[in-house]
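Entry: chain A
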Amino acid sequence: MKWSQFFNTSIGKKLLVGATGFFLCSFVLVHLAGNLQLLYKDGGKAFNTYAQFMGHNGLIQFLAWGLKIVIVLHAFIALQLTIRNRAARPVKYQVNPGNQTSSWFSRQMAIMGSILLIFIVVHLAQLWAPFHYAEMPTQSYEGVSEPIKDLYSVTYALFQNPLWVILYVVGMIALSFHLIHGFKSAFQTFGLNHSKYNGLINFIGLWLFGIAIPVAFAAIPVVIYLNK
Partner candidate 1 sequence: MLNAKIPAGPLNTKWENYKGHCKLVNPANKRNLEIIVIGTGLAGASAAASLGELGYKVKAFCFQDSPRRAHSIAAQGGINAAKNYQNDGDSVYRLFYDTVKGGDYRAREANVHRLAEVSGNIIDQCVAQGVPFAREYGGLLSNRSFGGTQVQRTFYAAGQTGQQLLLGAYSALERQVALGNVTMYSRHEMLDIVKIDGKARGIIARDLISGKLERHFGHAVLICSGGYGNVFYLSTNAMGSNVTAAWKATQNGAFFANPCFTQIHPTCIPVSGDHQSKLTLMSESLRNDGRIWVPKKKDDNRKASDIPEDERDYYLERRYPAFGNLVPRDVASRAAKERCDAGYGVGTSKQAVYLDFAAAIERYGTIEASKRQMHGVSKEEIIKLGKEVVAEKYGNLFDMYAKITGENPYETPMRIYPAVHYTMGGLWVDYELQTTVPGLYSLGEANFSDHGANRLGASALMQGLADGYFVIPYTIGNYLADEIRTKAIPTDHPAFAEAESKVRDRIAKLMSIKGTKSVDYFHKKLGKIMWDKCGMARNEQGLKEAIEEIKALRADFYKDVRIPGDANEFNPELEKAGRVADFLELGELMCIDALNRRESCGGHFREESQTEEGEAKRDDENFSYVAAWEYKGPSDYVLHKEELVFEEVKPTQRSYK
Partner candidate 2 sequence: MEHYNMNLTLKVWRQKNKNDQGRFETLQAKNISSEMSFLEMFDVVNEELINEGKEPIAFDHDCREGICGMCSMHINGRAHGPWEGTTTCQLHMRAFKDGDTIVVEPWRAGAFPVLKDLTVDRSAFDRIIEAGGYVSVNTGNAQDANNIPVEKHKADLAFAAAACIGCGACVAACKNSSAMLFVSAKVSQLALLPQGHPERRTRALNMVAQMDKEGFGSCTNTGACEAECPKEISLTNIARLNREFINAGFTSEK
């Protein structure tokens, strides 16, 4: 089987979704580590220098563009599969089993993924695009040679609006629900289902990616809003 055929099979496509999913999971971890600097009460020095570095380092920028491609790929292939899956049952059941036979989370991947995608687009438009392509107030810090863009203050200003806070929290709820199933599901897709490791995989999937990370992300706008 040629590569083109292999990755066009249902399993091949799922492998791509799983692989891109894993990559996105790793990104989420790194992104959270950076973003938590928003909560430092240092006038944004740590966060803004971090943002400055990330925004101008060649390798990071290369990865950042890769990331966007991966997101598009992940969403696109998942969409392809979803369309195919819907088409596989042209006449629907009148009665469905609900949660009797499968978890609610596992059935909402496409919905949660779509909410996440909308969130990501809004998020990029609000913070990433202005940072890269628009004028932004700058700030000077001790030990930093020249003034740098003050993304920190822009972010704080953004989260003074409760509607944006709610949107970000909703986005993180979608992330949580998406990963509660997605993380362990990707392992199954890669064939990793083993009684010795399933406990660990399920634990990390639920508590780290499903709960801790989304909660920590969501905490940032909430804390900023409450501290205004």
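Heads up, the rule we're going with is that a residue touches a chain if its C-beta (ideal position, glycine included) is under 8 Å from a C-beta of that chain, and two chains touch if they have at least 3 such contacts; residues count from 1.
The candidates came about this way: all candidates are chains of the complex that A comes from, given by their letters.
These numbers were taken from a predicted model, which means no experiment stands behind them.
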For chain A, as assembled in this complex, the candidate in touch from 1 or 2: 2
Complex contacts: residues of chain A adjacent to candidate 2: 1, 5-6, 9-15, 81, 84-85, 87-98, 100-103, 106-107, 109, 181, 184-185, 188-193
